[in-house]
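Below are the structure tokens for one structure; questions will follow.
Only one protein chain is missing from this complex, and each of the others stays in its spot.
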Amino acid sequence: MSDDPMRVPRARHGRAPDVFRPGGWVPMQQYREDEEVDFVIVGTGAGGGTLACRLAEAGFSVVAMDAGPYWRPLEDFASDETEQTKLYWTDERIVDGENPLQLGSNNSGKSVGGSTVHFAMVSLRFRPEWFKARSKLGYGADWPIDWQEMWHYYDEVEQALKISGPVRYPWGPKRPRYPYRPHEVNAAGLVLAKGAEAMGIAWAPTPLATVSAPRDLSPPCVYRGFCTIGCSTNAKQSALITWLPRALAAAAEIRDLAMVGRVAVSDAGRAIGVEYHREGRWRFQRARNVVVAGYAIETPRLLLNSATARYPEGLANSSGLVGKNLMAQANQAVWGVMEDEIRSYKGPPSLAITEHWNYEDRGKDFFGGYAYMSQGPLPTLWANTEASGRGLWGQPLMTEMEKYNHQVGLKIVGEMMPQERNRVTLADEKDDLGLPIARVTYSWCDNDRRLIAHSLRFMGQALEAAGARDIWRQEDDTCHLNGTARMGDDPRSSVVDADCRSWDIRNLWICDGSVFPTVGGVNPSLTIQAIACRTADRIRTLAARGEL
Amino acid sequence: MRERIVGVTPTGAAVLGGLALVGLAALLLARRGAVAETGRRLASAAPKLLEREPVAPPRELGPRPVSEQPALRAGRRLNRASGVLAVSVLLDSAVEHYRGSFNNKAMISPLVSSALSIAASLHGVADQRVAAHRARDAVYSVAGLSGFVGTAFHLYNISKRPGGFSWLNLFYAAPIGAPMALTLSGMLGFLAERVRENDPRETPLVLGFPAGRAVAALAGAGILGTVGEVGLLHFRGSFQNPAMFLPVTVPPAAAALLGCCAIRRDRAPRRLTRWWLRATALLGIAGVGFHAWGVGRAMGGWRNWSQNLLNGPPLPAPPSFTGLSLAGLAALRLMEEHADA
Partner (left out) sequence: MPERYPGYDVLAKRHTPSWNEQTRRVIDARLALPREPRFLSEDEFSTLVAVGARIVPQPNDRPPIPVAALVDHKLVKDHGDGYRHAALPPLRDAWRRGLRALDQEARDAHKQPFHRLDAAAQDALLKAAQEGRLKGPAWQSMPSALFFSHRLVRDIVLAYYSHPTAWNEIGFGGPASPRGYVRMGFNRRDPWEAAEAREGDEASARRENQRVR
């Protein structure tokens, strides 16, 4: 490819890349900037990409913008960790607080398709009680959505992505069979299984958004193991190869390398469009509705950066909560060495899972839950874990690294509590476009610490029971981001309502992980996509009633 | 509540294998008082098997040449059917056991056994003598037994993994039904010898049972067993292509029709059955084509053969239907040519 997708936009001149055919194109409807489209969506990931598809299919005119490049996975993705850092958000952000977060590859993508281009494809439903965490379980906040409604939308997303999962899922209420069968579990996953059996808990092959059999133009997974740095097989069902091609076919426009700097509001206080930077200059797209879907850091950053005289604290911020209640998820791990060869670099990184501690409430001295999964880190990630995470360097590091093919690990996705002090604010520093960058402040609370301690103890026992030795704990790691524009049923304590519509500006919507009031003990992608599907249905209903 | 159906130890696996053998025998025993009679027939057949020379009573055969003896033709057809099935077994077990890195030395045995069965079958197809052949009998018997031993190994392989008899292990551990294809090949060959050694003036029998019906039962059971295996693996593939439903719909119909012919001697739907069996035989060949297309459309296509021939749809598997259908057609012929066969 002679073009550089990181420098020159690909989606223009009436066409967008065909991600399934090398060098191919699909026709793309284009809208004029001075044409007031129904929806402009900022971000094309799990929230924005899904919503763009569903709104376009419902007949609305949609322009979806993404700061990231429009990748062609078959041609652009190399089997190299260093090269593939191009998938992550590598523009500067500041992290502080008592437990500063690690961003970048952990949770921040910058691509058309968002973080779903690099995510680990783990596709889990919320435990139903979590939607009423405060009333039913005594912590956090209630969601203003009923779990049974979400169940219906989970069905839709699982079907849309042809999730490959076990024939029977051991946890949660009755659910339809996963559309595709589970993947083979590699040795690393079998270590989790043995440990789980020894501890007397259930385990399962992880439901994954990568196909175990052919699906349209996607071949089945080849178990190359580079999932989190970009699937060059196109087996991974990212938004880039699922929702977005559908959106394009339904006459949506996608603009890549389009960084939105500001949501513009009229004097009357309604959103009228977005200012965005593309091909070297600032532009403006008019829209009847603006959807912000930049995930939990860029969304509040944009809302805060869009402050006006009328909204000096940023848009949709009468509650003061924009940027607050940032929740990551605990991502601690235990690691060990086996006599057997494991070679965990083969296959998706998390092929086996147990959600036991998401559904078991006895024996816990903390609120919330966690799942844990097997792991398969690639070399530089593993080296950094041993070096920065374990403090090894010199010959001890080299000696440990030589045991690479015998390494095993168990890693949690653990629920962290919403705390207002964990927040995204604007730093004084500015980026290359002159926009203030984000400062991300994070500190654990006691509940977080107790959950982490419980998980490390339990996983350590499980790993030992499975036959690993030289077990050590990786105490500091987090993943995912949520909560900075939470939904609720009261404008004083939330930013958006159950329809993801902001209370303050009725044509400003937020559709990404920022809207989660609580984060649960499962990876958020399936829930974000389900919320987007629900939001699209609600928008259709509201539009039909003239309430848009 | 894990994915676990039942746990099995190696002893248990052997017991299950033995039960399967008994069950299969029971299927063939279609008459009352059959047990005692079977015993007597086996006892009288045994000396023939132990004799040095092939037992070919040199009788006056009448105006028809030896090669047109119906029993002999049927026997040779069964040799062919056994051979076709053995080819599928040889290639399939070779690929799959290579994938398993021949981790257990015993994994070479189905390759050896099926290769010998192919040789025996070629020999049998060419052999115009109205007599069983001791060496072929031995090869076929060993094949028949090997399949049972293989099944025991495979059951052990499935059961020892975490989760035991879970869907995951049925999908990805040693395939549960595959070794029985070797047994079926051996048994078809064994029946080939029993059929061909019949006196051409009498109703052909195998071990005292009407030959046509016995072969029909074996072929039908074999087809149904293969359908089970295909069903499991196409279920694993989520039936993502509508053509994947063909091998679980067409062959069962053929087996049902064959059974119908065996049970209803008059007004049996023979012509329909013949066409269904032919269709099933062709499906076995078409299946190779479908699977080749599947290999080609996997990531990297044929260039990535070192992965796709192993991970992709198995090329040598579908012709097992062809072998079994040929056996079914031979049974049909036997039943047509002799009212009591």
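Letters A and B name the chains as they come in the text, with residue numbers starting at 1 for each one.
Convention: contacts are C-beta pairs under 8 Å (C-beta built on N, C-alpha and C of every residue); 3 or more make two chains touch, one makes a residue touch a chain.
Just so you know, these numbers come straight off a predicted model, no measurement behind them.
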Omitted-chain contact residue, chosen from A:Gln102, A:Thr308, A:Gln461 or A:Asn507: A:Gln102
Options A:Leu302, A:Val440 or A:Cys479, residue touching the unrepresented chain: A:Val440
Candidate in contact with the missing chain, chosen from A:Ser266, A:Thr380, A:Ser493 or A:Thr541: A:Thr380
Selected residue (touches chain absent from view) among A:Ala11, A:Leu190, A:Ile353 or A:Met417: A:Leu190
Hidden partner interface residues of subunit A, rising order: 75-83, 85, 88-96, 100-104, 108, 184-187, 190, 221-226, 232-233, 340-343, 345-347, 378-380, 382-384, 386-388, 391, 393-395, 397-399, 401-402, 404-405, 439-440
For subunit B, residues in touch with the removed chain: 99, 101, 103, 299-300, 303-304, 306-307, 310-311
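Heads up, the rule we're going with is that only the chains that are shown with their structure count from here on.
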Centre-to-centre distance between subunit B and subunit A (centres being mean Cα positions), rounded to whole Å: 51
Residues of subunit B that touch subunit A when the two form their complex: 1-3, 161-163, 167-168, 171-172, 235-238, 240-241, 294, 297-300, 304, 307, 311
Complex contacts: residues of subunit A adjacent to subunit B: 162, 166-168, 170, 179-182, 184-185, 190, 193-194, 196-197, 202-205, 212-215, 219-220, 222, 233, 235
